[in-house]
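Of the protein chains in this complex, all but one are displayed in their positions.
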Amino acid sequence: MNSISKLILSVTLALLLCINIADAAEKLNGAGATFPYPLYSAWAYDYNRITGVQINYQSIGSGGGQRQVTERTVDFGASDDPLTPDQVRKDGLLQFPAVIGGVVPVLNLGNVRSGQLKLDSGTLCGLFLGEIKFWDDDRLKKINPELKLPHTEVTVIYRSDGSGTTAIFTNYLNDTCPAWKEKVGAGKAVKYPSGIGGKGNEGVANYVKRAAGSIGYVEFAYAKQNKLVFSQLKNAAGSFVSPGFESFEAAAESGDFDPKKDFYLLLTNAPGKGSWPIAGATFILLPKEKTASNKGVVKFFDWAYKNGDKRAKDLVYVPLPQALEEKVRAYWKENGIY
Amino acid sequence: MPVTVGMKFDMNREKMRKLEGFIAMTLSTLAAMAGLFWLVFILGDVLVHGIKALNMGLFTNDPAPAGIEGGGLRNAFVGQIMITFCATLIGVPVGVLGGTFLAEYARGRTIAKIISVLSDIMVSVPSIVIGTFIYAVVVKPVGHFSGWAGAIALAIIMIPVVLRTTEDMLTLVPWTLREAAFALGAPYYKVIIQVVYRGAAAGILTGILLSIARVAGETAPLLFTSFNNSFFSVNMNEPIASLTVTVFQYAMGPYESWHAQAWAASFVVTIFILLLTIIGRVVVKWRFGK
Partner (left out) sequence: MPSQQRRNPADIVFSSVTAIASFSVIVLVIGIFYVLVSESSLAIGRFGITKFLASTDWDPVRESFGALTNIYGTVVTTVLALTIAIPVAIGIAIFVTEISPNFLKGPIGAAIELLAAIPSIIYGMWGLFTLSPIMSNHIEPFLKRITADIPVVSILFEGTPMGIDILTASVILSIMIIPFTASISRDSFNLTPSIVKESAYAIGATKWEVIKNVVVPYSKLGVFGGIVLSLGRAIGETMAVAFVLGNSHRITTSLLDAAATITVTLANEFAEADNDLYLSSLFYLALVLFVMSFITLAIAKLFLLKAERKYSR
């Protein structure tokens, strides 16, 4: 009996050891959109240094963020695709915007540099529908008379996971291109007619870098950090704009976020001469009943609103306008978590 | 003359046979060389890239967000050890005891045969299916991702491996040894623990080592169980980082620094697993000879 009981004892002890190693640091788990991942992780890194609180944010895609928070497997979810007020209520959630950014078409086309290629909704739609098969297509030549486009096959790179970046991007195409609306539609994951799927903004950026003649779409910060080549785009006012801080801000200012609708708003195809047409806010989702952890999450974002602007601008995200931040704080207060 | 013609034909046939044999032998040799080539290629690549990216910071720092210099994978190294260790704690006892039942109490019975065959199948069941299973039965009911979920998933992969090796090793222990112990009046469980296990210890140990090697490199079952954590954590009730999931995330990521760290992590994982495998083989050689 001796040796068995010894064995059982030691195994049990070891198992207990496993459970009991828990450090005192306050921890909050979040998951969701890859779009704001560089920013949230940078914020979390700074916040941890100052407060010791660990905000573990994993980029698994907006679809994942919504589901994981609905199933309550995380303390907060993040999604670029806002839930409608009905859904927010149905799943017992709270929703508020955290930061604004833009989605940009990125390409890998020989010596074409950032901002050189001009696209409009028609050509962008044609490319992603697989109708424009070569880069020297007449439709592209027409709006890019000054560029010498090579006879290279177009390879579309899209997001393979449920993603708010895709939602923002396809919303834009859906709004502006009837053929897209009819054949594909808008959503966090859609059925692309052609191309290769990369996982996360990272995956798309990686594949675009790797493949000659490819076009994909990523959150601008990813394009910037990876020195990917992006295009200009024609906006609703009819002028070609480059993605960047100013054009995102212009789009953001056109938006009217309403706390009564849980801030539900899409910023695509925003009016205004300088607006980038594929901009969007990214949202945080909280499980309504978890007041204690919600307070921790809110504290973090309150800190970020106050102190995170520089970090955000460095990574080319647009901090929320002051007025909107106040609206969000009022929303928190109203729900008793601030 | 017909005879000469026949001779000539025979000579040709002889030559053809030789030639055919020569070609076949050459092809086989080339195949073996190709196999070795891949091994050298893959290992060499992991070695070269991995060593280049290795530094102390990798083991002592936690990850820094993209764009901030420095940062390592301390959390992933520790997490990987925690998950694998706990998986071993769950998987090995169940596997060894289960194998004991098959080789001792149920020896020769149909039920032993069925379990044995099922285990053999379970050894090769896609590990990602185990991941989805654990997501449904552990992660969802508990309400969050956790190191435990990952450890249980790995343990499920381990159990059949350990169970089958234990069964085989116990079967190899001569029955006469047990009878000698029975003759001294020892109850069966004592015979098993004090005589049979002792006789098969090296073999069982090898099985355990190989099963650890097997699960230490698993990624798919951890993706939606232990999840990931960008901070250092040793709390098994929380999402916890692991090397393999980190490699997946970093390799798919766009940053050069991530790629370098992914290579370094792969290097460490590979070396660890190959060492375990080699030790396992050496133990077998040493204990059982040729």
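By written order: A and B. Residues from 1 in each chain.
Throughout what follows, a residue touches a chain if its C-beta (ideal position, glycine included) is under 8 Å from a C-beta of that chain, and two chains touch if they have at least 3 such contacts.
What you are looking at is a predicted structure, and each value in this text was computed from that prediction instead of being measured.
**Student:** Over the full complex, note down every shown chain the hidden chain is touching.
**Tutor:** A, B
**Student:** Of the residues listed, B:L54, B:I68, B:I81 or B:V94, which one is in contact with the missing chain?
**Tutor:** The single option touching the absent chain is B:V94.
**Student:** Could you tell which one of A:A44, A:L173 or A:V190 touches the chain left off the display?
**Tutor:** Touching the chain that is not displayed is residue A:V190.
**Student:** List every residue of chain B that touches the chain not included in the displayed model.
**Tutor:** Chain B touches the chain not shown through residues 17-18, 20-21, 24-25, 27-32, 34-36, 38-39, 41-43, 45-46, 49, 93-102, 104-106, 114-115, 117-122, 124-133, 135-137, 156, 159-160, 163, 178, 182, 187-189, 192, 213, 216-220, 223-224, 227, 244, 247-248, 251-252, 259, 262-263, 266, 269-270, 273-274, 277-278, 281.
**Student:** In the whole complex, what residues of chain A lie against the chain that is missing from view?
**Tutor:** Residue positions of chain A that touch the missing chain: 1, 4, 60-64, 66-68, 153, 155, 160-163, 184-192, 194-199, 207, 210-213.
The rule we apply is simple: only the chains that are shown with their structure count from here on.
**Student:** Roughly how far is chain A from chain B, centre to centre by C-alpha average, rounded to an integer in Å?
**Tutor:** Inter-chain centre distance comes to 37 Å.
**Student:** Could you list, by residue number, the parts of chain B that touch chain A in their complex?
**Tutor:** 64-68, 82, 85-86, 89-90, 93, 139-140, 143-145, 151, 189, 193-194, 227-231, 233-239, 249, 252-255
**Student:** Show which residues of chain A lie in contact with chain B when the two form their complex.
**Tutor:** 3-4, 7, 11, 14-15, 18-19, 21-23, 25, 27, 29, 31, 38, 41-42, 44-45, 48, 54, 56-58, 71-74, 198-200, 202-203, 205-206, 209, 222, 225-226, 314-315
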